[in-house]
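Some chains have been omitted; the remaining ones sit where they do in the full complex.
Chains: A and B, in written order; residue numbering restarts at 1 for each.
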Amino acid sequence: MKAINLERLSWKAVAAYLASDSRIILPVGSTEQHGRFAPLGTDTYVATAVAEGAAQTTGVLVAPPLWFGWSPHHLVKPGTISIRAEILVEVLSDAIGSLAEHGFKNFVVVNGHRIVNIPWMQIAAERVQRTLGVKVVLFDPAYMSKEVAGTLGFGPIGHGEEIEISHMCHCHPDLVRLDEAADNPHSETPLYHLDPQDPRDTLCYVPATREGLQQTFEHTGDTITGCPSKATAEKGRAYHDHLVGRLVQVLEMLKGD
Amino acid sequence: MKAINLERLSWKAVAAYLASDSRIILPVGSTEQHGRFAPLGTDTYVATAVAEGAAQTTGVLVAPPLWFGWSPHHLVKPGTISIRAEILVEVLSDAIGSLAEHGFKNFVVVNGHRIVNIPWMQIAAERVQRTLGVKVVLFDPAYMSKEVAGTLGFGPIGHGEEIEISHMCHCHPDLVRLDEAADNPHSETPLYHLDPQDPRDTLCYVPATREGLQQTFEHTGDTITGCPSKATAEKGRAYHDHLVGRLVQVLEMLKGD
């Protein structure tokens, strides 16, 4: 195993790394409800797993994860921790700014929280690129699996659905209780088709309201969307390997920068 | 012609409107370079045109446009005005908050600046939905024309490309100088396919850098991406009518709320 976790290294080891590499991966997740059958840390676990997978292959360092994302709607269920998006812009800007002072120049933010975390990441990424002259790429599983999701038989992206639950079944099977999962198949909302694979016209994403999630709970007994019962560790492995492969590709592209 | 522009009405007329309707459209654009052949106000013109088109059909009011968006990269060329994303979050929140005090409950933000304006709109929309109990939908031409763009023979979304230029040729032909346009056909960036119609895996959007746009200028003599020479008023009309039709649909959906 390579020493890939920044937090496990001394400054001397990081200095040695910087002599030949300026890339680093920042995993960002959330602590938010993922149904009664999956852990609150799901988004951070999957971001970290993908980041570490690619780091093992490439030797690129991984920063410690940010366990907190923007999850205002998921506060409907206990355990969820949500930080305001405008504060997360500042946290990510400071983290990248700190690392840029040391000579890191190429940053890949691996987002485990999908579309919800992306707005504040975009604002932070633009700022640091402009003011610090670094390169930031935002790597998100939902957008980086368009080519494979259909192949694996996944339905549309929801929350706690077969995609991320398969991923968890592969990475952290001990934390998932599939027997407690009840499906809540995706129902159509006219003109709102957020899955990036969906070819139809759509309004833009706005996080759900707690009232909306509360209604989901009242109708289904849980606060997820999708069919976790279809999750398997096997699909999760294929999905994970695809993502790791893509992240390796991205890191290779950044090598020459 | 119906009286649809909020700024042209008195408070008394608005009070009368609110007695039977709680919907309002907010057009938001930008003032940013769109190549040497198209006006700086392009994004605001198209947002306003779509908004007013649907307002004529439905009688829903249109607020005065916000002429300024988030355009840090387009500052590469003169005339561009960019407001920080974090400030725009507050402007939109205050505008919706003001209108909510009067009894408006259903807001459609029509965005003429495509993917760049969406992050801050998402943050503002979530905030006001949560704190004010209103409904906000984000209507963007790029996402609301996935079903028609291929039909019309448009290439991928760029900047100042045949899509928005066709739209301008339909709405404001006097402001476009197609004879001055030079095409800059979309070139592939590995793993970066932002067009929402593109079925391939992609990294997430981060605004370009000025350095990047400066390079485009040095290679092509302008700062656009795409093929404006393929723009026609006819395609623009079809595109516009599709968008107006979709916006009418959205407004109908909000009627009962």
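The definition used in the following text is that a residue touches a chain if its C-beta (ideal position, glycine included) is under 8 Å from a C-beta of that chain, and two chains touch if they have at least 3 such contacts.
Model, not experiment: these values are computed from the prediction.
S.K.: Which total copy number does the whole complex reach if 2 copies are given here?
M.R.: 6
The working rule: only the chains that are shown with their structure count from here on.
S.K.: Based only on mean CA positions, could you tell me how far chain A sits from chain B in angstrom?
M.R.: 28
S.K.: Under the touch definition given earlier, write down the residues of chain B that touch chain A in their complex.
M.R.: Of all residues in chain B, those touching chain A are 72-73, 85-86, 89, 111, 118-123, 125-126, 129-130, 136-140, 143-148, 190-191, 196-197, 199-207, 209-210, 246, 249-250, 253.
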